[in-house]
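Written below as structure tokens is the structure these notes are about.
Every protein chain but one is kept in place in this view of the complex.
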Amino acid sequence: MGWFPEFPGPFPIEAMYGKVGLYLVAFLIGLAFGYILEIGGFGNSTKLAAQFYLKDMTVFKVMFTGIVVAMVLIFGASGLGLLDYNRVYVNPTYLWPGIVGGLIMGFGFIIGGF
Amino acid sequence: MFFVLGLFAGIFVFGETIDSLLSDFWNSSYMGRFTLPELFSVPTGYVVLAIVVVAIFLFWGAEKVEAMMGGEKPKKSQTKYKLAGAGVLIAAALAVVIIGQPTPQDRWEWIAAEKQPLLENRAVYIHPAELLDYIYNDRVDVVMLDVRDETDYNLFHIEDARRVSLDELPQLSEELLQKPANTLFVVMSNGETRATEAWKILVAESLTNVYILEGGINNWLATFNIEPDEEGVAVAMAPVPVTPPPPGDEVLHYKFPAALGAQYPAAYPDPHEFEDIEYTPKVKLEIKQATGGG
Partner (left out) sequence: MMDGTVKKQPKPFANPYAAGVLLGVVLFVAFLLTGSGLGASGPLNRYLVYLEDKIAPEHVNRVPYLINYAGGDKNPLDNPFTFLGIGVVAGGFLSGLIHHRLRFETNKGPRINNQTRWLMAFLGGILMGYGARFARGCTSGQGLSGGAVLSVGSWAFLLAVFVGAYALAYSLRRLWI
């Protein structure tokens, strides 16, 4: 095994580069995530709340574009054998707690902004 | 700032109260790893395509609504980029439909180079006595999958072994992937041929700690069958070896007085009686990579 892990992913980062490697990767991913959220306008609560008054659908656009693009990439990669979907973490479904939690979050969103 | 404090407070309140107040509800309607393609029983590609189309339609709707509510007007100059983007997305989604998701056969071919040697040097064939030790090992959870026909299974099977056909395995593997990391999967058939096929499917579906019962049920019976005698085992409770054994790997080498399934003493051997059997231990439990969400 060279320095670069073999396909298909997800890669055993921890086994290959140790905990430090895994944490570094996680940090970099977080960095990119935070940066993108900020340039998307997620740092501004008025903009976020405007979403729910139908004036500015930025939240919806950014989130949904993100989901759709990632989805196409994930299943495309899975079809090509680059990513092993079976080893990807899929949030387990707890249907009703999820829905109730979602409603509570929605209320919180409006009351508190983000 | 206040918001973040509130967040912490909310999370704190949750952690403090969830176990005492609402844990029944919080743990209710658990469906495990349950995905939209399974919900609608359509291939993944079509779900992806449908979501892409709906998303593009919703984006279009969102911009109409924004304009109506007096928000920012969309700039004309961006229209062609948006159209291009939508086109690329739909094309990519169509490609996902066409490529499709890998079949167990595809998945096996990707990993065959790495995994075939395990079969050839018999690293994943475990001795019946090793399986027995793990059944009685409290730190390891053993899941036994019996891939024989229903008839043979009804005649005799190891206690707690679950019957499953080869066709059902890819579907079942989703459930098996949810098992805790200390789970040992053992597949078995009368001989080894069919169990080896089952092993390939499960390994291709990314299950770890999958092993094959060496020599199959025939070997299990040869190891643990108790000779009938006057005091202990009744004649009616002992399978009789067929001599000479019938040809073919997947044929039972024993005759059974009745279809008693797991009621034969050989289905639940006493580990103390057989603790002297020597074997080469082959099981190496691997711990899966920990994952989680936020």
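By written order: A and B. Residues from 1 in each chain.
Convention: a contact is a pair of C-beta atoms (placed from the backbone, for glycine too) under 8 Å apart; a residue touches a chain by one contact, two chains touch by 3 or more.
None of these values were measured; they are calculated from a predicted model.
**Student:** What chains on display are touched by the one that is not shown?
**Tutor:** A, B
**Student:** In the complete complex, the non-displayed chain touches which residues of chain B?
**Tutor:** Those residues of chain B that touch the unshown chain are 1-16, 18-19, 26, 31, 33-39, 44, 47-48, 59, 78, 82, 85, 289, 291-294.
**Student:** Taking the full complex into account, what residues of chain A touch the chain not shown?
**Tutor:** Within chain A, the residues that touch the unshown chain are 9-11, 13, 19, 22-41, 43-47, 49-53, 55, 57-58, 61-74, 77, 82-83, 85, 87-95, 97-114.
We take it that only the chains that are shown with their structure count from here on.
**Student:** Can you check how far apart chain A and chain B are, centre to centre, with Cα atoms defining each centre and the answer in Å?
**Tutor:** 26
**Student:** List the residues on chain A that touch chain B in their complex, please.
**Tutor:** Result: residues 8, 10, 12, 14-15, 45, 50, 53-57, 60-61, 64-65, 67-69, 71-72, 75-76, 78-81, 84-87, 89-97, 100, 108, 112-114 of chain A touch chain B.
**Student:** Using the touch definition up top, name the residues of chain B that touch chain A in the complex.
**Tutor:** Residues in contact with chain A: 3, 6, 10, 25-35, 44-45, 48, 51-52, 55, 58-59, 62-63, 65-66, 68-72, 89, 92-93, 95-96, 99-102, 106-107, 110, 173-174, 177-178, 205-206, 289, 291-293.
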